[in-house]
Structure formats: structure tokens, C-alpha cells
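Right, one structure below, let's go through it.
What you see is the complex with one protein chain gone and the rest in place.
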Amino acid sequence: MSTLGQLVLSGIFIGGIYALMSIGLTLIFGVLRIVNFAHGEFLMLGMYGAWAITQLLGLNPYIAAIAIVPAMFLFGAIVHQLIVRPGLDKPHLVVVFATMGLSIFMQNVALMIMTADLWDVPPIFNQSVAIGPFYFKAELLLGFAVTMVCTLLLQWLIRTTYLGKAIRATVQDGEAAMLMGIPVPRIFLITFAGGSALVGLAACIMMPLFSVFPTVGLNFVLIAFVIVVLGGMGSIEGALLGGICIGVVQSLSSYYVAPAYGQMFYFILFLLVMIFRPNGLLGQKGAATIGIND
Amino acid sequence: MSVGVTHQSSGRRALPFFPRRGTPVSVIEILLLVVCVALTVVGLPQSLQDVAVLTFLWAGLALAWNIAGGYAGLISFGHAAFFGVGAYTSTILFVQAGVTPWIGIWCGAVVAGVFGALLALICARLRGPFLILSTLAAAEVVRIGALNWASLTGGPEGLSIPPVAAFTSMVFASKAAYVVMMLLFLLGVYAVTKFLEGSRYGYYLFSVRDDADAASAAGVNPLVVRTVAMALSAGLTGIGGSLFAQYFLYLDPTFVISPELSFQFALLAAVGGLGTAIGPVLGSFLITPMSELLRSYLGSQAAGLHLVIYSALLIVVMLYFPGGIAGALARLASRRDKP
Partner (left out) sequence: MTAILTVDNVSHRFGSLWAVRDVSFSVERGELLGLIGPNGAGKSTLYNLIAGALIPTKGEIVFDGLKVSHWKSYRIARVGIARTFQIPKPYRQLTVVENVMLTAFQQESSVSRARALAIETLADVGLSDYIDVPVNALTVGLLKRLEVARALAMRPKLVLFDEIMAGLTPTEVSTMTKFVGGLPARGITVIWVEHVLYAIMKTASRIMVLNRGELIANGEPAKVARDPAVVKAYLGEEMNLA
């Protein structure tokens, strides 16, 4: 029984971290109605950055976040202006292929510069924290804490600030938002850049827990997609809920079921959600079937 | 983004220069055919034969992908699953049951076609990125299944075909024979594509792609049209997979059912020109040789450099030439035709 408890709790914690990684994706999905297929590579970039700062300056990834988050914001803004924006008024497959292209580009540039080796950061806290009868790595708990704080902060921002309301309006109906005077192109830019910054933050808290290598993005982006569709496009609470679900599913399945099949679970889960609840657990009705830029 | 548009030709030309939807043949197509046949018959130096084999094969596969992605509007990043299913079916039948691949590839096509129809039904109501992600997920399920069902597929160790040359086992001693085989595959898929594009069913495909509601109001059943398109696309992809197995003589799920391979089919079709017959061919003819040559000259020195180049190329082409090479050339050609 205590194994089950340990598994479920660690699943929840890691799930929270996965959620942080996915919030950017779901916001971009909800506001711009596009999928950034390079999302995993943004994560990879953030992780390499966190690693580099840690190794070169002798700091730790959490402190590195101070530099990484704004850097990723800037990177996201550049990618948006150069690659996403020109594709927005064209058939949606343009953005799909362009971001796919960016994904492959980034993976291979990383391969050329950093080689295929796995890089890690040295452990920061050399201890496990006890919660009741269970033990967790301090980095895991810290990561989860950061996620919760971040999510609450985002929720507060979305609900109280003008920017937040503008974002919610654009998610609901971009055209109407524009007619209401909301500067939708600027909202797009801020959302994309902000989503990238969030991925950067996620990268920093994930660096102590995972190794970085050029294709690390692929593993996590698929998880992120599943989380986003589970939770519903554009929903932050949905991403959190979805993340926790996935974390628990992963934790349980890798212990009770052969690890090889573990990954297959999310894909099947994804397909089931697509068939039966395409709008996710908390998403807008009709989002998946009415379609994007159709 | 439409290319090959039939426009009013006030002066009667014997043959259009550039391919157009509806006209069976054009100058460019004849030229390309002549060049390909000549290269195949005259014979290429050993080193280039591999390149030719792959160029023709990927061209055929890009064309097959295009039936779903370009004509039906069902952008799939999971077609490697059909490739793998076709390849494994014919190989398992041959290696374990002694069935000659000449029959096995058709079995593979049918199985792949069934998978395709299933995928279309699963994704029936999905659009845009949701459809794409679902195809990705479905392909991954197939890959992981193949990787783990060792008793059937040989698992991570893969399956080999004994390199014993014999016509009945579709294993050839000379590379030149493979070049011919792949060229025939390409011509076959090209013929299917051209036939489709000028047929009533082809129009149904385009209508469902462009506006499914309007198509429905015109009496077209979008679900049936999409399912048949996906099944056809999958079946042809499966044949390509089987032919690849006969050439490469080794199957391994990590390569054969990979997202990278799926993406390659889509990339070649998109860069070449979606929704046209000549587009995917041009895409492969341009990119495959470049890729193979880069890979052999640079080797492991700059692992990934060739991918860096094409992904950059892809980004530029998609943003500035969404009609691909074929689209750009068609625009040039139509400007030439104007008085």
C-alpha cells in the first residue's frame, strides 16, 4: 500500500512539473490556434541553457532561471515574428510545417554543437525529503512548489489584469476580440513569448531531474500534447489537471506494467480522448471539431 | 495555393509545358520520364545507384502521402506506420511462411489499407493540429507495438531477409534491378495519382478538402471519401515499405515506423508542392539526392548538418512558397503562357 502511495504522490509531483511545461503550449494553442511543433525543442534549449549557466558559472539551475526565463521570452518573440506570424494568414499547414522545420533545425543544431551525449547537472540538494511515510527528492518537491506558485500567479494575472482578460477574450473568439479593440497581434506575440518563457522556467526546474540531449524534446513534447488535449485547449487549470493525470499514469504504469509499454499508454489515452472527448476535460466545446484556421 | 490550374488557353497548344490538373500529359512530365528511363537503362555508376533507388522510392512514397495530405487535406505525420505495416507483412509472410514477396506486397498493401481506413475513422471528426497529433500518436502506438511484439516482428532486433538473390524472392543481385523496381513503383503511384486527379472521385476529394460542408450539401459523403483516400494512401505507402524491405533486407521498428520517416514523406510532398502530382516527385528529386550526397560526403563529421539545411529550406519554402516548387514553377509557366 505504501508503494502505491509513493507512486501516486510522486506521480502527482512530476505531473505538476509536466503541467508547467505544458501551460505555454496550451495557451499558445488557445490564443493563436496553432500547435508549436518545436515546443519540445524550446524545452531542450532552456535545459541546455540552464545546464550551461550551471556548469560555466558554478550556479544552480534554479538561479539560472533568472537569466533563462527572459532569454526564452526573447527567443519566443523572435520565433513568433519570423516564423509564426508570416504563417498565420496562410493555410494552417504552413505553420505546422514551419514549426516542424524549426523543431528539426533546433534538434540538429544542438546535435552539431553539443553532440548526442547526455549532460546532467550535479545534484543540488543531496537529500530526500520525508512527507509522512514517503520520501521524495528535494528537487522534485521544489519543482512542484514552483509549478504551483507559478500556476496560481498566472491564474491571478489572467483574472485580474487587462492582459489576462484580453487573452481570455482572444481564446474565446479572436475575431470578436479584434472588433472590440483588443490588439490581437500583440496578444499573439505576448502569448507566444510568454509561453516560451514558461517553458524556459520548466526547463530550469526539470534540469536537476532529467538529462539533456538533442532529442530530449521529443519525449516531453508528446507528453505535453497529451496533457493539452486532456486538459482542454487554452485552459491553465486543465493543463494542471491533465499534467497530474499523466504523471500518475506514468508513475503507476512504469512500475506495474513493462516500461516499454508505458509510453504506449499516453498515446492510447490521447487517442481515446480525441475520440470521446476531443475538447478535453475542461476545454471549450467544439474546439477540436470546428477546427483551427479551417 | 492551387497549382496546375486549368486556365483558358485561347491559343491551342499541343501540350502544356507544365503539368495541369485534367490534362493527361505535359512537356515537363515527358522530359522527366525520358530522363529517368534513360538513367535507369543506360546505367549509373555504382555509387549513384543507391541514390537513384532511394530517390524513386521516396518520390513514390511522397506521392502516396500526397493523396491523403495534399488531395484529401488529411495531413498525417503517422504514415510511417503504414510503411512499416506493409514492410513487416510482406517480410513476415516471406521469412516465416515462404510466401513470395510478389504476392506478399499486395497482402501488405491490404493490411496497411485497413490500418489507414481505421485511422481515418478514428480521426473522422478531427481537424487541423488535432488530426495531425492523432496520426502521430497512432503511429507511435504501432511502433511500440511492433517493438514489443517480438514473436511476430522480431522486436528491437528486427527482421532480416536472407540476401540470396532470386527473382521469386524479389531479391536482386544487381542494384540496377532495384533501380528499375523503384522506378516502376514511382511510375505506378504517379499513374494512380494522375488518374485520381482527373476522375470524379478526385473532385470529391478536393471538395471535401476545401469545404466539407459545401461538399456534403452537394451530395458527397465526407467520411467515406476521406476513409477511402486514407486507405488508398496507406496501401500505396505499404507497398513502398515492402519494396524497401526487399532492397534493404533488414527491418527495424525504430527506423521503419519512426516519426522522422513520417515527417520525411510529408516534407518531400510539401516542399515539392502539395496537391499536385508533379510536386512530390520534384520534392524528392531535389531533396533526396542532395541529402544522400551530403550524408556520404560529410558523413559523421557534421552529423545533422544535412537536416539543418533542409529544415531551414522547409521553413523558407513553407513561408514564402506555400505552393512548393511545383507552385512556383506553375506560376512562372502561366506567366509565360500569357500573351
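Per-chain numbering from 1; labels A and B assigned in written order.
Quick note on the criterion: a residue touches a chain if its C-beta (ideal position, glycine included) is under 8 Å from a C-beta of that chain, and two chains touch if they have at least 3 such contacts.
Values in this document were obtained by computation on a predicted structure and should not be read as measured data.
Chemist: Need the list of shown chains touched by the one chain that isn't shown.
Modeler: B
Chemist: Write down which of B:Leu15, B:Ala166, B:Ala191 or B:Ala214 is the residue touching the left-out chain.
Modeler: In the complete complex, the chain left out is touched by residue B:Ala214.
Chemist: May I ask which residue of B:Phe56, B:Phe94, B:Tyr204 or B:Phe285 touches the chain that does not appear here?
Modeler: B:Tyr204
Chemist: In the complete complex, the non-displayed chain touches which residues of chain B?
Modeler: 1-2, 5-8, 198-200, 203-204, 206-207, 209-211, 213-222, 275
As a convention for this text, only the chains that are shown with their structure count from here on.
Chemist: Could you give the separation in Å between the centres of chain A and chain B, each centre being the mean of its C-alpha atoms?
Modeler: Whole-Å distance between the two chain centres: 33.
Chemist: So in the complex, the part of chain A that touches chain B is made up of which residues?
Modeler: 29, 33-35, 83, 86-87, 90-94, 96-98, 100-105, 107-109, 111-112, 116, 214, 218, 222, 225-226, 229, 258, 260-261, 263-264, 267-268, 270-271, 274-275, 278, 288-294
Chemist: Under the stated contact criterion, what part of chain B meets chain A in this complex?
Modeler: 1, 75, 77, 122-123, 125-130, 132-134, 136-138, 140-141, 144-145, 147-148, 259, 263, 266-267, 270, 274, 302-305, 307-308, 310-312, 314-315, 318-320, 322
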